[in-house]
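Submitted below is the structure of interest, expressed as structure tokens.
Note that this is a trimmed complex: some chains were dropped, and none of the rest were shifted.
Chain IDs A and B follow the sequence of writing; residue 1 opens each chain.
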Amino acid sequence: MAATAPSPADVWAAYDDVRRAGPLVHNITNYVAMDLSANVLLAAGASPAMVHAREEAAEFAQLAGAVVVNIGTLSPEWAESMLGAARVASERRVPWVLDPVAVGATAYRVKVATDLLPLRPTVVRGNASEILALAGAAGRGKGVDSTDESADAVEAAIELAARTGGVVAVTGDVDIVTDGRNTLRVEGGDPLMARVTAMGCAASAMVGAFVATAAEPMVATASALAVFGLAGERAAAQAAGPGSLRWRLLDELHGLDEQSVLDGVRIS
Amino acid sequence: MAATAPSPADVWAAYDDVRRAGPLVHNITNYVAMDLSANVLLAAGASPAMVHAREEAAEFAQLAGAVVVNIGTLSPEWAESMLGAARVASERRVPWVLDPVAVGATAYRVKVATDLLPLRPTVVRGNASEILALAGAAGRGKGVDSTDESADAVEAAIELAARTGGVVAVTGDVDIVTDGRNTLRVEGGDPLMARVTAMGCAASAMVGAFVATAAEPMVATASALAVFGLAGERAAAQAAGPGSLRWRLLDELHGLDEQSVLDGVRIS
């Protein structure tokens, strides 16, 4: 589909960069996702920080290699912090990732997410229904009705990327990564991952670690999702259920070696 | 004790319904319990959401199959959200569960919990001292002093159920479920479960999943506690300590099959 598809060797190089640089990733993320996001970042070799107060979020964002804004659990104070941190990130060219959790569910989520969009997130990562809702809220016409939600979401992602000027990722059975012109497919993962809370949020945190160290957001995003999916796939192969999947995923992220990445990553 | 005691086959049917329907359970729960509650709900086949902001909690409650309100970590804003969500649930006949964590410990908790009671929770679940404190705060006379706290708690539960018109569950070595007229005893669980944080809160979340899909709150509550206890018992049998108990419980909830439920559930 695109000339920009990173090879497995590119993915390994990107992961190796994260581990060597140990980038500081500033997360304003939901209560449920904090623990797993922090542990995923640590297992991947990055350095997480969770800083939410209006009194410090924007100041802290200046120190970060990347900022991850996740609207999973909102409040007016946090929404302000999100805007402040995203604004600083945008102005200072710190890459930032938007995770529009459950954006279509309430009017308040739509408002906060659409307030954040003009600050041009480097990457937006969501599932199909979130990307559809966000693209719709951002003014996308309804277009041809589609019964194929994932095809429809790809179209919405492309339109949304054109609008933000950044990358949009739709994660699901297959992950889609687009910058509005080129579109990549990232395979991997396991259905059992959907039975562990905050896995999508943790994937967004991973994207944060990779955009902090990689020059190219498309490559960074696809690489992050490929590594996360591979670790999840390997963890699921040994897991007896969602409880063991979770800790095995962290062990896999920490232990993944070059050969496993070269053999396991599938991006097209 | 009662004609309403669900058989193991009824419990299995109730659990199977949860897994098939995957009900959306809206939790306003404490920071410590969010992760485990969400993961317990996912492992059990339900779909958890944690939504707390005043700006959206009541709106979101309309979408839910059940609402779980847990006062473990309070603030004035959250107390408002709890009241708003419970009010919507009560008006729209969405079943809702109240978990009055540590209700007797501070005046503030007493106030919030007693403000919630008139909204008629479908189920109240607490430990013996919480149910005693809540029944006392709700105007229960002291009655005959009892050195047997659990017998006293059963009496308090019956009075509290008569007042709310709903079900009250007292969990402990043996769980008691009453609607003020009939009273069930649910056996199961393991003492090691008390060495893992938020296990009681997670049990309340389970009750939320079951009341979302079952017609009868008594059956739903007893079934939820029986399944949770059985999974905990099976997890404890293999666990080397509280760390492994926690993830094994999630694996067990996910993997429990019909035969295990038929053989393992003990309700009288």
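Rule of thumb we're sticking to: contacts are C-beta pairs under 8 Å (C-beta built on N, C-alpha and C of every residue); 3 or more make two chains touch, one makes a residue touch a chain.
A quick note: this is a predicted structure, and the numbers were derived from the prediction, not measured.
Sequence-identical chains make up the whole complex; the displayed set comprises 2, and the total in this structure is 3 copies.
Note that only the chains that are shown with their structure count from here on.
Those residues of chain B that touch chain A in the complex are listed here as 31, 34-35, 38-39, 42-43, 48-53, 55-56, 59-60, 63, 77, 246-255. Those residues of chain A that touch chain B in the shared complex are 30-32, 35-36, 72-76, 102, 105-109, 194-198, 239-244, 246-247.
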